[in-house]
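My questions will all concern the structure given below.
Shown here: the complex without one of its protein chains, the others still in place.
Residue numbering begins at 1 within each chain, and the chains themselves are lettered A and B in the order written.
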Amino acid sequence: MVSTAAGATSSGAGLEGEEGESIWGEDDASIAETTDVELLKRAWRNEKAAPEILLFEAGLVQRAREQIQLLEETVEDFVENGTDDLIVSLYQMDLDRSLFLLRSYLRVRLQKIEKYMFHISRTDLWNRLSEQEKKFSKRCVNAMEKHLEQSVLSRLPYGYQSILKQSISSEEDDMVPEPKLDTFVFCKSKGAVGAFQLDDVGDEIVDLVSDDLYVLRYKSIKGLVEGGRIDLV
Amino acid sequence: MAGQSDPHLPMFTAPEVEFLAEDEIVEIIPNVRMGALHMICGDFGPFLPQIAVKVPLWLAVAMKKRGKCAIRPPGWLSVDNLTQVLEAERESPREFQALPFHYVEISRLLFDHARDDIPDIYMVRSLIEDIKGVRFHKVETGLETISGRTHAVKLKNLSAMEVNIVRPFLVRTLQAFYKHDSPQIVQPQGSLNSKRPQAADRGPRRDLRPR
Partner (left out) sequence: MANYYNIDDILMEEEPITSIFQVRANGVGLLDPGSESNCVEAGAKVDLPLWLAHELHLRQAVAIGVPPCFSQRTRKEVQADAACVDLRSRCPYFYELGCKIFPLVGDKSIGPFLLYTFTSRYKEILSKSHSAPVSTSPKYLPRLTQEETQLFKAAQWSIASFRKWRVGGSRLEKASILGRKRKPAAAQLPPAG
């Protein structure tokens, strides 16, 4: 019933040619991978697809910012010295694309922070935020606390006034929304990861082949994503 | 348990997938002279009339729109190759043929903006449509075979846009089966569904394809 690795060793006619082409494609990709835009794109994709917040790419964001600023100045110079319309507009598009990636990356992270602020501020995830994000998160938590305090909590009887616990008898913080780590994600491994254990229980093993596409539970590949060995798509 | 209504955190929209595809490299034949472009996303050019040069698709489309170049359609986007791919897609119901990860987006962008550069465009376009159709049908028949807890689905050669289309459904399906087919819930044997080959379903991996 469980067919394994269909297609991995198929011998269809014309497959050789296809593979030849895809190898070329990979070459292009690996050259491009070195640009910060490629790295930012990867960070953006992973951040969008991962249920929890990932480590802030501080260096990368810094470099992207600098490049964007530099190009903005260049484009301004172009405009001032009357550079050809076509060239200016092409640079402007390059700029817009980089800006979009950067903004979207930062924005996805802010959305996650807003959604899971209490969880993030009480766990190791806190260390994954940038300084500005920490500031944002603190202000979010403060605003939310103040709001709940004023509108509801202060009017509740003693023992029911916590934001984190339903009542004083709750053993854990049972009112804190957490990301669902057992959700399924689409991923592609960059190199062969090899046999990989999928579940805590241990008898579910998958052989992650390079560049193949898998749908797995995020929880099981969390470590690979954090270690940069696998990309979410 | 009932946490299904939580609309997944923002995933990729079709335009976002297209955005990613626009960084794929294509060849153009410029008809203008222009110095090299040193961009954030890389260095391209110099551009000389009639000399082929590699650029990202977005740049190619932008120049094409201004009439500054012709786009050389990628090798796979030809009647010959696509006919072969379509045939192979039809002959092998269990696997997807190797096509560029962004073939859906690239072909649409070229059909929209560089139709005069693609020989036999009508034929090419209808081949792409057919291939998409056959592949999507395969995805569906593959989805039909899911009938129990599945830890991993392998989707060799599924393309970016195809991933994006099945994602919401597939993720929910896998989650639902994961929940309903959990050992705590379905442990007791006998009763209604004893005909279902449960143990066999607990394989380490399932290919999203018909058997």
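FYI, a contact is a pair of C-beta atoms (placed from the backbone, for glycine too) under 8 Å apart; a residue touches a chain by one contact, two chains touch by 3 or more.
Source: prediction; values computed, not measured.
Among the chains on display, the ones the left-out chain touches in the entire complex are A, B.
For the chain left out of this panel, the touching residue among B:29, B:79, B:123 or B:165 is B:165.
Within the set A:39, A:55 or A:99, the residue that contacts the chain not displayed is A:99.
Although one chain is not displayed, its contacts with chain B can still be listed: residues 1-6, 13-15, 18-19, 33-38, 58, 61-62, 108, 112-113, 140, 143-144, 146-148, 161, 164-169, 172-173, 176-177, 179-181, 184-188, 190-194, 196. Although one chain is not displayed, chain A still touches it through residues 74-75, 78-79, 81-85, 87-89, 91-93, 95-97, 99-100, 166, 172, 174-180.
Assume only the chains that are shown with their structure count from here on.
On the chain A side of its complex with chain B, the touching residues are 1-8, 10, 12-15, 18-19, 21-22, 25, 28, 32, 35-38, 41, 45, 48-49, 51, 64, 67-68, 71, 84, 86-87, 89-91, 93-95, 97-98, 100, 108, 111-112, 115, 180, 182-186, 198-199, 203-207, 212-217, 220, 233. Against chain A, the residues of chain B that register as touching in their complex are 3, 6, 8-12, 19-20, 22-23, 25, 32, 34-35, 37, 39-42, 58-59, 62-63, 66, 68, 75-76, 84, 88, 91-92, 94-98, 100, 151-158, 160, 163, 167, 170-171, 174-175, 178, 197, 200-209, 211.
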